[in-house]
Each structure stands twice: as C-alpha cells, then as structure tokens.
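With one protein chain removed, the remaining protein chains of the complex are shown where they sit.
Moving on, here comes subunit A:
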Amino acid sequence: MRGSRSKALHDRALVNCQYSMATFSTGERKRRPHGDRKSSEMTLHLKQTFEAAILTQLYPRSQIDIYVQILQADGGNYCACVNAATLATIDAGIPMRDYVCASSAGFIEDTPLADLNYVEEAAGGPQVALALLPKSDQIALLEMNSRLHEDHLEQVIEAASKACKDVYAVLDQVVRDHVHEVTTLLGE
C-alpha cells in the first residue's frame, strides 16, 4: 500500500497532485524543480480543481495521483496543466463530472486578452486564470492577481470563458477521435 494510510478518506478518494517544472523550462535556469513555494501553490490549485471535477465518491479509501511535469514554460502554465491533466484523467478512465478546461486572460490597453504568453504575463498587468466545467458553466477555480477595476472584471471573465469553451471543443474532438480509433481497432 503506497499512499499514506492516515490521509485516506473514508467516503471518497484522495486526489494527490504534484506540479514540477524542468530546470531548463524557463528562460532563467530554475534551481529546484519542485518543493518551492510557487510549485506548492500550483499543486494545491490543481488539487482543488480536480477534486471539484472527479467523482471521488466512487472510490472511498483510495488515492488518485496526478503528476504534471512542465517541459517548457511560455505563459499559461497552470492552464496548460489543467487541460493536460483533464485529458490524462479521461485516458485513465477515471469518471469526471465534465471536462475541466482552463484559460488565462488579461486586460491591457482597455482590451481583454485571452491566453497570455510569457511576455504578456511579465508585463505586469492584471491576469485572471479560470478553470471551467464547460457544459454547466461552473467555475472550478478563479484566480486573479494585480489590480483590476470591477467594471472590467466581467469582460475579462467573459474572454476567459470563451477561450475555455474553445479549448473544450478541441479536447472533446480529440477524445472522440481517439475513442473512435480504439473501438474500430478492437471491433475487429
């Protein structure tokens, strides 16, 4: 038995995440791949997001491990992690309420921007990271830093939701194509 027995929950599964960045992923070489504060914070965010989406009631006293490794970072790290982990969970056959799609958004020069890259994030403007369950429009995680006037908040969230829905379309298509291919191969 691998996980910690003391952390096991009696009525649902425990979601255990680890967020790790390769040392060569950022422009400046990163000394510690995981264990620093930012990685721990991302780990907690991922855990929170997936506990909202995975049907943990079906697996009491068990543990689901989600390990994310960043190979190269160019902005939107958290969002790419969420999208990748969603596909991995589906590939593993773990039942979820809905896909979890994430996108970042910002507000520069009075325009809301979706999916910021590294240069735009480093510019210092407000950034919103949104993880959405697309069909029900429920928000799994919403995070914002820097300052943003509340009148603009709705526009920015709107931009992020739209980007999430676009990502959902892509993920859904990929999953359906894959299932179609596998069933055709098995069907023989």
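Quick notes on this one:
Basically, a residue touches a chain if its C-beta (ideal position, glycine included) is under 8 Å from a C-beta of that chain, and two chains touch if they have at least 3 such contacts; residues count from 1.
Basically, contacts and distances are computed from a predicted model.
For the chain that is left out, the UniProt protein name among "Phytocyanin domain-containing protein", "Probable cytosolic iron-sulfur protein assembly protein CIAO1 homolog", "Exosome component 7" or "tRNA-splicing endonuclease subunit Sen15" is "Exosome component 7". Screening A:G27, A:P60 or A:G124 against the full complex identifies A:G27 as the residue touching the chain left out. Not every partner is drawn; the one left out touches subunit A at residues 2, 16, 18, 20, 22-27, 29, 33-35, 65, 67, 69, 71-72, 74.
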